[in-house]
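A quick write-up on the structure given underneath.
Note that this complex is displayed minus one protein chain, with the remaining chains in position.
In this document, chain identifiers A and B correspond to the written order of the chains, with residue numbering beginning at 1 in each.
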Amino acid sequence: MAQKRNSMVSRRVTLAAVSMTAGIGVWFFLTSVARLIPPAFLPPPQNIVTDFFRILGSPYVGHTLVGHTLVSLQIVLGGFFSALLIGIPLGILMGWFKRIEAIVDPLFQLLRPIPPLAWIPISLLWFGIGMQSKIFVIWLSAFVPCVINSYTGIRLTEPLLVKAALGLGVKRQRDLLREVAIPSALPIILGGVRIGLGSAWMTLVAAELLASDAGLGYMMQMARRALEPSVIILGMLVIGILGALMARGLRALEKRVCPWVKEEEH
Amino acid sequence: MDHFVEKFGEKIYQEKIVLSISSVLGFLFLWYLITDLFGFMPAIVLPSPEKVFFTLYEKILVPVGEEKLLGHIGVSLVRILVGVGIALGLAIPLGVLIGWYEDLDSLASPIIEVLRPIPPIAWIPLAILWFGIGLGSKVFIIAIGVFFPTLINTYIGVKFVDPLLIKAAQALGAKDKDILWEVVVPASVPLIVAGVRIGVGLGMMCLVAAELVAASTGLGYLIMLGGDDLKPELSITGMILIGILGLIADRVILGIERRVIYWKKE
Partner (left out) sequence: MNEEHKPDKLTAQNVSVMFEKDDTSFLAVDDVSLTIQEGEFVVIVGPSGCGKTTFMNTFAGLVRPAKGKVYMDGEEIHGPSAERGVVFQQFALFPWKTVSENIAFGLKYRGIPKEQRDEIVKKYVQLIKLEGFEKSYPHELSGGMTQRVAIARVYANRPQVLLMDEPFGALDAQTRTIMQEDLSEMFLTEKRTVLFITHSVDEAIYLGDRVVIMTARPGKIKKIIPITRDNLIPDRRQMRYDDVVNLKEFLELKGDLWGLIKAEILEKHIL
């Protein structure tokens, strides 16, 4: 049995290796050897590696790769954390107190269908081209999932658990909220946080594409104008890796904060 | 949480409606106050409510850029439909195949895992480099946005079908390929549709992003133009229309979901 498992795993690994090698091989062939694809369109794989070290060491349109990354991260995290601070409590209050829900919900529903990206031009108009306009839009994009998930999490509190708490002596609304509703909603809230982070990250990239003077998105735009697709691709890879790392970090955090949740696939 | 206050239930319901309506009216009133009555905000920054309304009305007749309002809506619609169509046409079959055949999964996984974390918006500069500013680049971005969530959900749906169903089918004499089409795919439909829903939501965002960055027609373009020309009423019009488009798209998919998953109890 174990033998079969091992051979299955190694088969998987081999095939994966084969496909990656084949992919890179074809890529290399088409760009370097047969020269069917011009470098201005798609660079050969080795160029990507050399350009990586190039922009790592020396500045490209103002900052090195690390510099641009830090600029982007700063803005994302800034907007993201402020969205958490306001969005989660608001969602919780909306979920628990029907009055607050009645007041806030209609406005929220009106604004919700508008993709945060669409706010960028208005944001630029209001805040200028500085960091503020970007932070505002990023804040918006993380804010919505946080509110929605916090609200849903609270609303889904099992009445049975509330009854159990009542029968054990809990009396005040705010104690019920604190002892039962919020812990019960925590996994869902964290899910919303995760979505918010992904959303914020995406919005940042778009904002930087449109109006920025630094950051990964800006770097990619400039590279496009200069017809340097390898830098574009490097930017894409960094963005992808950072996004994946952040998501994984959040998932690890989830596991520590909510140890009682059963594991699901994916 | 009205655990045992059933008598109060009705009172709260009426109160809710009153609160909701007053909050929306309050919001509109505030908006009106700030812009028209007291002139706190110059029209360049925030236009008054009627201005937005009139713009909506006016632009149906007077063209903005190359198209009238309906033309812009139409263009955006076409892009979304084509993008979604291509993405679904590729993602669903592919998802089924790699979910069912282990070897295909091993071959395709590395490439998918590298490309997936890259947010679709990050593809924009590359897409513009490759396809220019026409329909192609927009469709490409939208397709990427819709592709991955649909692919992943289809994959999961197929791969993690309840083994009991498969055993039942085998015990009734069905062969591999029949099982795939007769049992596994129908069983995965709920997950597939969920993936489509997520994908289309993402696709709408990609539409906006692509039209903001590089377009000369479409709703995103309108939003962008409003910002450039210091005509925020144009931007707001675009934003509202995008919001409505998004809502309609979501409702349509929900309707399809209900039709297709008729066997699931609520």
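Here is the rule we use: contacts are C-beta pairs under 8 Å (C-beta built on N, C-alpha and C of every residue); 3 or more make two chains touch, one makes a residue touch a chain.
Bear in mind the structure is a predicted one, so any value in this text is a computation, not a measurement.
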Problem set entry | Residue, one of A:Ile37, A:Leu107, A:Leu166 or A:Ala244, that touches the chain absent here | A:Leu166
Seminar exercise, completed: Checked against the full complex, the residue among A:Ser19, A:Ser82, A:Gln132 or A:Ser184 that touches the missing chain is A:Ser184
Problem set entry | Missing-partner contacts on chain A, residue numbers | 158, 160-161, 163-170, 175, 179-180, 183-184, 186, 258-260, 262
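Keep this in mind: only the chains that are shown with their structure count from here on.
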Exercise. So how far apart, in whole Å, are chain A and chain B when each is placed at the average of its C-alpha atoms?
Worked result: 17
Problem set entry | Complex interface listing, chain A residues touching chain B | 8, 11-16, 18-20, 23, 41, 96, 98-99, 101-107, 110, 112-115, 117-122, 124-126, 157, 159, 162-163, 166, 176, 181, 198, 201-202, 205-206, 209-210, 217, 220-221, 223-224, 227, 229, 232-233, 235-237, 239-241, 243-244, 265-266
Problem set entry | Residue numbers on chain B that touch chain A, as the complex places them | 1, 3, 12, 15-17, 19-21, 23-24, 27, 44-46, 102-103, 106-111, 114-126, 128-130, 152, 156, 160, 204-205, 208-209, 212-213, 220, 223-224, 226-228, 230, 232, 235-236, 238-240, 242-244, 246-247
